[in-house]
Each structure stands twice: as C-alpha cells, then as structure tokens.
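The other protein chains are all here in position, but one chain of the complex has been omitted.
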Amino acid sequence: MSTMLKYQQKDLKIVGTRPLRPDGVDKVTGRARFGADYKLPGQLIGKVLRSPHAHARIKSIDVSAALALPGVKAVVTRDDFAEMPDEMAAVGELMINFRDVTRNMMAREKVLYDGHPVAAVAAVSESVARAALALIKVEYEVLPHVIDVVEAMQPGAPLLNENQYTAGVKPKPERASNVAKRLEFGCGDIAAGFKQADVIIEREFNTKPVHQGYIEPQACLASYSADGQADLWTSTQGHFVFRAQCAKVLQMEVSKIRVTPTEIGGGFGGKNNIYNEALAIALSRKSNHPVKMVMTREEVFRGTGPTPGANVKVKLGATRDGKITAAEAELNFQAGAFPGSPVNQASMCAFTRYDLANVRVVGNDVVVNRPKVAAYRAPGAPIAVYGVESVIDEMAKKLGIDPIEFRLKNAAKEGTQTYYGPKLGVIGYIQTLEAARAHPHYSAPLGPNQGRGVATGFWFNIGNETTCSLNLQEDGTLTLNLGTIDVAGGSRAAMAMMVAEELGIEFERVRPFVGDTSTLGFNFLTAGSRSTFASGMACVIAARQVIEKLRARVAKIREVPLEAVAWKDGRAEPADASVAQFAPMTLPEIARMAGKTGGTVAGHAEINAQGAGPGFGTHIVDVEVDKQTGAVNILRYTVVQDVGKAIHPAYVEGQLQGGAVQGIGWALNEEYVYGDDGVLQNPGFLDYRIPVASDLPRIDTVIVEVPNPNHPYGVRGCGEVPIISPMAAIANAIENAIGLRLYQQPFSPPRVLKAISDAAAAKR
Amino acid sequence: MALLAGGTDLLIQLRSGRADPELVVDIKAIAEMRAIAIDAGGYCVGAGVTCMELIEHEAFARSWPGIVDGAKYIGSIQVKGRATLGGNLCNASPAADGVPSLIAAGALACIAGPQGRREVPVAEFATGPGKTLLAPGELLVSFLLPKREPHSGDAYLRFTPRTEMDIAVVGAAVNLTLDGKGVCSQARVSLGAVAARALLVPEAAAALIGSKVDAAALARLSAAASAACRPIDDKRGTKEFRIKVAGVMAERAALIALERAGRHN
Amino acid sequence: MARIMLSGTLAPYTDGVLELELDVANVRQLFQALEQRYPELRDHLEAGIAVAIDDEIYQDALLQPIASDSEVILITKIAGG
Partner (left out) sequence: MTRNHVSTTVNGDQVEFLCETQQTLLEALRDELQLTGTKEGCGTGDCGACSVMVDGRLVCSCLMLAVEAEGKAIETIEGMAKGEKLHPLQKKFIEHAALQCGICTPGILIAARSLLTRNPDPTESEVRFWLAGNLCRCTGYHKIIDAVLDAAREMRGA
C-alpha cells in the first residue's frame, strides 16, 4: 500500500526558519568522516587496472607476476564474478540489468571504454598496489570504436553489443544495433498542429557529456569475514541500493552485508550506483583483510558516470498571436557503454511546461564507447530543455512577443494534459513566470554586448520507499534514525525540523542521523528530489505515532480517558475545559516515567511515499560577450522556483544556487574531450573546467511556495529543477547580446568566437 | 634524478608515473636561488623564488609589473605559494605563464653547471615542449633583469576559458619604453601557447617602435602577433582561435604596458 | 471497468493498442491482466512503468486500489540525480 499525507495549513514555529545544521560543526572542524577517512587495522589498499582502449576484445589476462610481487594479497578479474543473465532484476525497487552491472564493474569479453576496469589488486600499500597493476599483462585485440551518438546510430557503425536489438521497434529488427531502445511519446495530431501554425521553427542541437564533478572521489572500505558477513563503509546516495547491488553481484544474502554510509562529499546522481564496492568486498574475501579503495580524480572522470552527450532536434509551430500549435522533438542520447541513458525522462520533460494539444517526442537510447552514464540532477532534462527553450526563445522573438509573456500564453497549469500521460495537479509554473517578470532583474538596463536570457524548467520530483525510526530517550530528547541519505543538502536538519514541529519541541532536542542498513528496512536513493518529500513524510508519520503513544501513556499515568489528553506545544494537557482535568506532562516528565510505565516510546514509518508534486522554475541571466575572444561573462543570475514549501529556506537557496551554477558550468566550459583514439583527454579539474568562485556573480533566489497537496507541509522537492534552465537561459542571453544562436554546448570561447567570425564571413 | 623546486609540476608527474626518478633533490635551501637582489641596477631573481614572494616584492613589482602579471596567473594562491618562475621555465611548457614576460623583458637565465656558469637569453632556454638547453648536471640559478629605463612598462595577459585555474590558451607579453614625447622607443613582444615554445616576436615589436601606440600601431601589432603564431589544435583551443586571440591579447597587453610606462618615472 | 491508457512507448508490445478497459481492482491485478493479454509487456511493467490513477502518479505501488470508474495511465518510471 502506498502512503500519501495531505497538506494541512497551520501556524508554523520551526518549519520555515533557519536553524543550524546538525552536521555543521563536524564539517567546519575536519571531524566529519567521509569515505576516504575510514580505516581498519590490517587494511590493504585496493587499486583498479583500467583499459587504455576505447573498444577491444580481451584475449587474455595474466596476473601471475602481480600476485608474485611481495605485499600483494589478492587480485580479482572477470573470472571472480558470476555471469549474470541479460534481464532486468530487482534491487529494492530499482530494476537493473545485472549483465551490464557486472560488466561495467569489471570488463568480461570486451573493454568498452577508456577507463573500463579490467582487474583489481589488494596490497599492503598504495605504492605496492600501483606496482602490481603494472605487472598485470592484458592482451587486447583493439576494435574500431564509436563515441559520437549520431555515428553510433548509423548502420555499419562498430557494435558494442552484437546481441543488442533495438527495443521498442516493431517488428523486431533483423540487425543488431547500438540503439538500445526507441521511445515515443505524444498526443494530438502533430501534422494537423503544424498545419495550423503561422510560423514553424526547426533546429538541431548537440551537447557533450558533462560530469557531476563532486569534489570527493568515490571511496569505500570493505571487510569480509570468514563467516560470510561483510561490512562496507562507502560514500553513497543510497546505502540500501548499494547493498542490494553488491549482494547480487557477489551472490550473497542481503542481510549478510551491512553498509554504513559515510558523509558524502557530493553526489548529484553520480553516487547512485556501485563502482569499487563489490570489488573491495571480493578482494577482502579473497585476501582475508579489510580492503580500502579510493579513486583518483582521473579514475572518477574516466570510470564513473557522466551525463550523456546528445543530439537534439526540435520543431515548433505557433500562430501569429503566440499560441503554440505543435511541438516535436527527437532526442538521441548517449548511454555510454551500456543502455540506460535518461532519455525517457528527458522526453517527458522536453515540453512539459506548456499546455500543448499536439506533441510528438521520439527518444533513442544509444550505446557508445564511453563510460556508462549515471544520473546527474534532473537527469536528461537540461539537454532536452536547452533545445526546446532555445526554440521557444527564437519563436517569441520572431513573433515579437516578450519571452516571459510568450511562455505565459502557453503555460501549463493545474489540469493541463501532459503528453506522457496524466493531467498536472496543483503546480506553480505561472507563479514563477510572474515572479520573474516582476523581479527588478528582468527590467534592469543592459550595456553594449550584454544580453538577457530566460528559460524555464520542469521536474516531476518523486517519492518512493522510505523508513525511519524516532526514539524517545530517557531525558525527553529524541533520536531520529533516517534511512534516506542526507546527500548534504541539509535533509537531516529538515527532518528534525518537521519532527520538532509536529511534537512542538525545540529543534535541538531531535538528533537526526542516518543509520546503517542493519538498523532499518529498505530505502530508495536520495535522488530525483525525493528526500525532503518522502523521508519528511515518514518522519511526520513517526512523530504522529509518537504523539499518539504519548497521549495514551499520559492517559494511563493520569488515569483519564484518552480523549481527554491533547498534545500541544510539546506537552500533554487536558484537551479542553469539558474533559477530566489533570496536571500537564512535558516530554521530559513523560520520558522519565516511561520505563516504569510500560517502556520507552518510539515511532517508526516504513512507507512507499506517493504524491510527489512537480517543480517548476524560471531563470533570468545577464551575460556579456567579449566579441574579440568569444568569452562569455555571467553578470547577473536570478533563480525563481516553486518548491512547494521551503522547510529550511537557507538550505533550499543553497540547492537553487548550487544547481544553477552547475548549469552555468555545463553551459560555458564543461565537456568531455576525446581524441580520435577514443581516449579521454581531460580527466582532471585543470581541463575539465567546473566554475570557480571568480567566474560567478551572486546567484539571487526567489522561493515560490505553492504547496504540494500531498505532503503534510506542502513540500515538492527542490534539488533537481535548478540545473535544468541555465544552459538554455545562457544560450538565449548570448543570442540577445550578439544576435547569434549557439547550437553546440558548451558555449566556450572558441565556439562563440567561431560563431561570430562565421556570421561576419556570411555577411561579407 | 629530478630537481625539486616548488614541486607543482614535478609532484603531478611523480603521481601519474610520467616521472619516476631514483633521486629527488630539493634545491630550495640554496640561498642564492631564493633571493631577490638588485644587481648592476637591475634585478637578480633566484630561480627558486616562489610566485607569491615575487608578487609581494613591492619594488620589483613597480619595475616589472608584467613579470608579476605572469607570476599571478600561475595557478591558485596555493600553487603560487610554492611554484617558482625557474620551475615554470624549466618545465618548458609552451603555455607557461611566467615565461613570455621574461622574454619580453630581455631577461637572461643564469645557469650553473660542472663547466661553470653561463648566461643565456630566456627566449632560447626552452627548446620545445618539455625540453630545455640545460646540459646534464646544469641548474638554472637565477634570472637577470636589466636596469629599468624611465617611462618603461610591461604587461602580460593571457586568455583562458575561466577567470582562474586554467592553462593559457594564448598569452602575450609586451614590454615598452617611451621617450619624452610619448613615442615608443623600444619594445619587445612575446607570445605564449602559440608555438612549441614561447616566442619573441620582433615584427610585433616593430609595429610599436616609433609610434605613440595609437590605434594604427595596435592594429599592426595585432596583425603581426597573429601572423607569428604557429599553434596546434588541442583540447584547450583551436589553431584558428589561438591565431585570432593572440593579436587581441597582444593589443590589450600593449595598452596596459603603455599605461604603466606613462606612470613609471 | 477501469479505463486503461498506455503511452506510445508501450505500443510496440501491444500491437499498437493504446487504450482498453479492464476489470481490475489494483495495480497488481492491472499488471497481471496486461501481461496475460500482451506477454511482451512482461519485461516492461514492473521494471519501468509507473501508473497515474486519476492523474495521481504512483510508482511501485502494486496494491494501490483502482476504482471501476478510474482512468489509469501507464507511464515511464522516474528516477533522478
């Protein structure tokens, strides 16, 4: 059964304020322990040997010399892991193809990308482990590779998987293809829609893969005991999901693995799946020592998931008075070496901001010789929206309508039929557009070579499986054991705030923490903007359960009927003047007596939260373009977003600012650069250019609160939406500044300068 | 054997395995290599002086602000706290930010070795990417900078996609001296990241000499700078981009040098 | 009978049928009924499909009731970053 708690408006004492985060002091003093900060006595260091080729058949692997090196305790290769069938299998509620998981973790028949793991060693020190890697002999038969998505879709392109036939195509294709899946979404009559249009614009866009760029490289520590139990400490967005994946590939029982999540040094979707974790357990099993594995930054770039690069085609038709009549898109997404790009979500996000009668979106999930893509904040949506919002902007300009006005004329609202299925519920899109239009930023003057751009974004937000337990301690304080990871957005604070609000006590009296996998049942990842919504709902349920138990206990202690006891402002008191009167009891008073009156009190929740409320945002950006160098400078940035309810507004602002800046990096300079040999050329923070402090202005935020009717405090979720719009907004601002539209991300100086010189040449 | 100065390049090479020396010799305890001294009216800057030490030397910065520009561009504050101009030159990256202004300044590299000491123009020190004219056993000790004439100014500008923390896609240094009437009497122009090593570009300097560094002279400078480029396409920029932007950087650097020369007595 | 609508994504597995009526009381029964009728759907339903029952989206909610006058839309599941 699924759980949904309805929104109730009430006076709030704690929710909406800005208390200090419980993990703050540890993080400013160096005391907080991240993945690489854990160690065990007798631990070994594990290291991975990675493919130098983009695509090659592995003819043989000889580890004998490595094993002979003093200090080397174990080596694992493909032979140490069971073959998994090519089918979707459940891990918790995720369905994953373990044929691919095992192969991504450790190559089997072939290496499929530069950086693909081929072997792993455990040795007494980092230097011995490195020396051992150099002694492993791998014989490769190098194969032709393909990294461009359009090329990979062509018949005759080098095939990554000779047994892959495009799913979603009828009849079943006769030839294998790199296109793993074709999706189609739509509504209405697209041809008729374009017939009604006075203006039709059709454009093609291309984007490069970008990395989540978390500052903490993946790190884990595993200890396997001869009795078949394993402990794993790892930096993860979902310790239950990691446990499930490890159990499956190592063929262990789920309960035999205990995963303790460390503080996580950023994830953004990149720590949703295992990389070294199962290798570390396998090495520990083989060596009978704990094994620690920490990735280098180079390994992070070469071996872990970026978000896809893509080819996007958009066609839009509108009437002269500004009504969109038809919208069509084709999204060709790189999946990396194995299927599973976020093209389905991108397809659904492409046009879902607009009330459209005729839509068609085709998506292709295409394997290429690159690392398997992972989720990255609103997976896929920014790519589709870059194309769509660019064309929306061009259409508004062509029709002579203000870009916000044009969006308002076509804006989705409650009851709008989506092209992927349901009608939208209560949403705040129009409110964000109106707030953006009213913001002083939107009407501020611009100088020469400066331009302003606007773009909007939509993300579903999600719910799903969540557990927590809330325990009353003997002094009246409470501990809150959470099963959904705090990926650092501050969800521990937000959870404790909701519990304190429910109980009517001070925030500081609730101590939240994230428990290991043995203390609670399954939780889904912290991803998709679900934590504050779903985990928050679980916490509210647990708190209400505690209140009910406290009322019952006080009724017994005071010998009054249950109905006579009300819970108010942190204490039990007579419900009103008409009931049996009794001396009120505070939480510490009850806690002190709890043991002797039946035992302590706890609440818990094991739910599958439903009813996530979609989030919408509108971004405004001003840029200045240096026409002589092509450099684009971000002068001013404003994020307007409907978050439903900001439990902790400062942490919500932090999500909006951080997401927007990741989007700015995506727009301006971030990209994977590959050579003709299919080898990644920029696997480091020097040449993979994430924004630095001096690149940026302040990021203004406007929090719009249109409550989600399906959450007790109206929470929608806020982490995903802010990354969706920047790329499009900046492209639109550049166009506004210099009259040129950029069809290839990133809008790096060489690209911008080339666009300027090409335009000048075309004029001559 | 590897020499360790600031270590900001060497440690990365050690870590990646590109360098695996049997012996690492730390040269930072050699006093001469750490000193900034007045020498024959000019400066003698030890090759082991860190960028931050150079940046903080106010008198040096007044004489050679362009060299300080270069030092400022080398990495973060953290990196500048360790990195040295000598290491920047010896690493022989074509994109080294410290080198073009030394070349434009006419600096000499003072080298010590088994055969004694010798001095060579900095422009000749790097012979290609990662290669220098140092013979086995030789060591770069210091840079010698000539006495500054009145009304002189220099500047270094580079282009990078980000404001900081990048390797130059193009760098340009301009060093010029004005006569009493504001006419450019001497000039040297150097470009970085547009060839296998930083270039001295006499044609670009010639565009300035005899002019008041007006728009026409700047246009000639820009054209000459672009014409001198022999760049490659790589992950950091295209040939086409480098050629165009070299001219732009040279022009902008000249304007800063001009303004500094005007203030310099 | 509940009205069931499939997104275009599933059309290849249902011989192009995108709308049908089924007598089902919850999501599990719905999936079973669909699998029976269209065996090729089997791999897709629990793995990748969420349902919108009267415009409210449910993921992994097999026991969610479906009323006889409900409108149920099958959509792709959503994860995230």
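List of remarks:
In order of appearance the chains are A, B and C, and numbering begins at 1 in each one.
Following the convention adopted for this analysis, a residue touches a chain if its C-beta (ideal position, glycine included) is under 8 Å from a C-beta of that chain, and two chains touch if they have at least 3 such contacts.
Because the structure is a prediction, the values reported are computed rather than measured.
In terms of the touch definition stated at the top, the absent chain reaches A, B within the entire complex. Checked against the full complex, the candidates A:A56, A:A222 or A:I264 give a single residue touching the omitted chain, namely A:I264. Screening A:Y165, A:F513 or A:F685 against the full complex identifies A:F685 as the residue touching the chain left out.
For the options A:I430, A:A488 or A:A755, the residue in contact with the chain missing from this view is A:A488. Residue in contact with the omitted chain (choice from B:T163, B:S185 or B:T238): B:T163. Where chain A meets the chain that is not shown, the touching residues are 18, 20-21, 23-34, 36-37, 126-127, 212-217, 263-266, 268, 294, 296-297, 487-490, 650-651, 653-654, 657-662, 684-686, 690-694, 696, 698-699.
For chain B, the residues touching the absent chain in the complete assembly are 4, 6-8, 11-12, 14-15, 24, 26, 28, 50, 52, 75-79, 81-82, 163-165.
In the analysis below, only the chains that are shown with their structure count from here on.
Taken as a contact graph, with one node per protein chain and an edge wherever two chains touch, the assembly forms an open path, each chain linked only to its neighbours along a line. Top contact pair of chains, counted by C-beta pairs, is A-C. With each centre defined as the average position of its C-alpha atoms, the distance from chain A to chain B rounds to 44 Å. In chain A, no residue touches at least two other chains.
Residue ranges on chain A touching chain B, taken from their complex, read 130, 298, 628-631, 668-669, 673, 681-682, 685-687, 689, 691-692, 694-695, 748-750, 753-754, 757.
Across the complex, chain B meets chain A through its residues 16-17, 159, 161-167, 169, 235-238, 240-241, 244-245, 248. Within the complex formed with chain C, the chain A residues making contact are 1-2, 4, 87-88, 90, 93-95, 167-170, 183-186, 212, 268-270, 272, 342, 344-345, 348, 375-379, 420-425, 459-460, 462-465, 525, 527-530, 608, 610-612, 710, 719-720.
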